[in-house]
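Only one protein chain is missing; all other protein chains are in place.
Showing subunit A:
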Amino acid sequence: MRTFSSGLPLPSAAAAEEQDWESDDVTDSEESVYSGLEDSGSDSSTEEEEEDANDQCVEKKVKDASHSEKMRAGATSQKKEQLHHKKRSSKPLLVSSEPQQLPTENEYAEDSSDEEDIRNTVGNIPMEWYQDFPHVGYDLEGKRIYKPIRSLDELDKFLDKMENPDYWRTVRDKMTGADVKLTDEQVELVQRLQRGQFGDVRFNPYEPAVDFFSHEVMIHPVTNRPADKRSFIPSLIEKEKVSKMVHAIKMGWIQPRKPKEDVPSFYDLWAQEDPNSVLGRHKMHVPAPKLRLPGHEESYNPPPEYLLSEEERLAWEQQEPAERKLNFVPQRFGCLRAVPAYTRFIHERFERCLDLYLCPRQRKMRVNVDPEDLIPKLPKPRDLQPFPTTQALVYRGHGSLVRCLSVSPSGQWLVSGSDDGTVRFWEVCTARCMKTLPVGGAVKSVAWNPNPAVCLVAVCAEQAVLLVNPCLGDKLLYGATDQLLDAYVPPEEERLQPVQWVAATAEEHARGVRLVVQHGKAVKQVTWHGKGDYFASVLPDNGHMQVLIHQASKRWSQSPFRKSKGQVQCVLFHPTRPFFLVATQRFVRVYNLLKQELTKKLTANCKWVSSLAIHPRGDNVICGSYDSKLTWFDMDLSTKPYKVLRHHRKALRAVAFHKHYPLFASGSDDGTVIVCHGMVYNDLLQNPLLVPVKVLKGHALTQDLGVLDVAFHPTQPWLFSAGADATVRLYT
């Protein structure tokens, strides 16, 4: 059977079977008895059941069944297949186990219960039980049927295979152990079965269907079987069932199905509505916002300006769907019949549904502020006059950016230093350049001596600080200054100084230079003490020698600090008290020069301090930084800034206080100077009032630099600014 199902051609299968006789025998017989049902499919299984049933009930059939079983046991696997097939097709089987009676048998040959397989009487037993015996069973007389003598060795088998033309159609009968040569009909039957065809040649599987149970009433009954007896005797079982039901109904256990209630599906639900009842559950209910109503752009025929231009459409397509302002492309149709269905209609409804049940809701307070209310109410700038408002004069002459400027204490003269290596002296009122002093290097800082009795300017030129007598103004005055400088008597014992004081050469002297303080390193800034004798210089260095304090009259210098506290940006003398302010990158330290100690450390709250200015009263300090912040410190109040002003858009370069008026100014890289009103009250409880009053523009931006230095006129509300466009400007 297994070989058949695997689809091998018959001859080889038969040969194979013959070759391993012993083992195959075992398995085959096993299958035939125990697992034959499974193998032969559903048909045979039902047949088997039938047989079982028959065994139990009808005695007459026993023989028949046993016969068929015997048949199966006796037959080879092929035969078994035939048998099944015969049953299935309910046609007479052509092939029986006995080759002699095979083809000519009529259909009752098999069915006859009297005829049994008379050759072997062992019955339907596994044939391997006789494996070890010389015989395979017993014949009718009870004599042993001996197995045919098999002395064939491999060679004989081979020869047999080669010589016997019928070798391929020879199979062994397990019952008798004899070789059986299959007839042509049998071979054909096997081949047909292998091809999956019906065993019977005459059987037509495609016969026209006869609609047997049709609507037409036939004159003949379908079956002629007389009615059963039970059909006209009342059933006891049914009676029992019915009586049970009757009892159950009586007892009320079984009830009829309730009729479907016929309530109108819609009625006046709000007949008694309670307007005070809160929405079912709680007060946190957030009603879903309604959908936005469509605008003109959604019209099928919108005004032309609402249609997207080509670029807008491209931009729309490239945007993420969530980012788009419109979720559709405005389109124009000439008439209503041309308007197509909107493809995303269902999508949009669905999204709305999702929003309704899936989207977290939150009550949001919308800020409804009039922006005008946010603007602080400040005193009007007009009420805070005077302050510089317009550009009055432009001092032209420098060849490169003007880095620094300073005004003489009298307010008549102005000095400016530039990157072109010159220092120029100007008359303030006329913008006339009175004097040009080449110093041979970029001028980083200039400072006019604040003492009105002295006419002296300190100039930073490369590695030296020059003390210059500009010889301007009152002759007596500058003469006196010269005398003052000449009155220097060198001390008896040479003191070790960090710098060298050198008197100017004759040529320099003629130009106005009086003293040269050689620092050995580039000097960044110079600033005078209010009395006009001391001045301080800053060197961009890392050591402790960053700040030096010099005394002009004694030509004496000292380094006040023993330790470096970071890179010093600028220094400043306190106008009234013996304080000295040193600005490093982030902090401004206030030292008491008399006590030689640190009194305060102001935190500037910025990244990099650029400039420093102190209120003439001495209590307030402003500090400009490169991160475009201006910080105002009230030194009595705190070491933190009282206010941080972010007026400029770019880095601050310079800040300045006016000496008399409550004004301060800041110059920045964005080319503007902002003048602020900074009123400091005598009453300590009242905070300073800071009001920006004017934005002064005028300097052109060059190399990303705008205003580099600012200074107020000492007496007038005027402001000077030095810019990167090589000009100095005066605003009045």
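In this text, a residue touches a chain if its C-beta (ideal position, glycine included) is under 8 Å from a C-beta of that chain, and two chains touch if they have at least 3 such contacts; residues count from 1.
Definition applied: contacts and distances are computed from a predicted model.
Enquirer: I want to check something: the complex is missing a chain, and I'd like its UniProt protein name from "Pescadillo homolog", "General transcription and DNA repair factor IIH helicase subunit XPD", "Proteasome subunit beta" or "glutathione transferase".
Expert: So the chain that does not appear here would be "Pescadillo homolog", according to UniProt.
Enquirer: I'm checking contacts with the chain that's been left out. Which of A:Phe328, A:Tyr488, A:Trp556 or A:Tyr642 qualifies?
Expert: Spelled out, the listed residue whose C-beta touches the missing chain is A:Phe328.
Enquirer: Of the residues A:Ile125, A:Met245 or A:Leu354, I need the one that contacts the missing chain.
Expert: Result: among the candidates, A:Leu354 touches the missing chain.
Enquirer: Please identify which residue in A:Glu128, A:Glu298, A:Glu462 or A:Asp482 touches the non-displayed chain.
Expert: A:Glu298
Enquirer: So one chain is hidden, and I want to know which residue out of A:His135, A:Arg192, A:Lys554 or A:His647 touches that hidden chain in the complete assembly.
Expert: A:His647
Enquirer: Name every residue on subunit A in touch with the hidden partner chain.
Expert: Listed in rising order, the touching residues are 257, 265-270, 273-275, 277-282, 284, 286-288, 290-291, 293-296, 298-306, 309, 328, 330-331, 333-337, 339-350, 352-354, 356-362, 367, 369, 371, 374-378, 380-382, 645-647, 674, 690-695.
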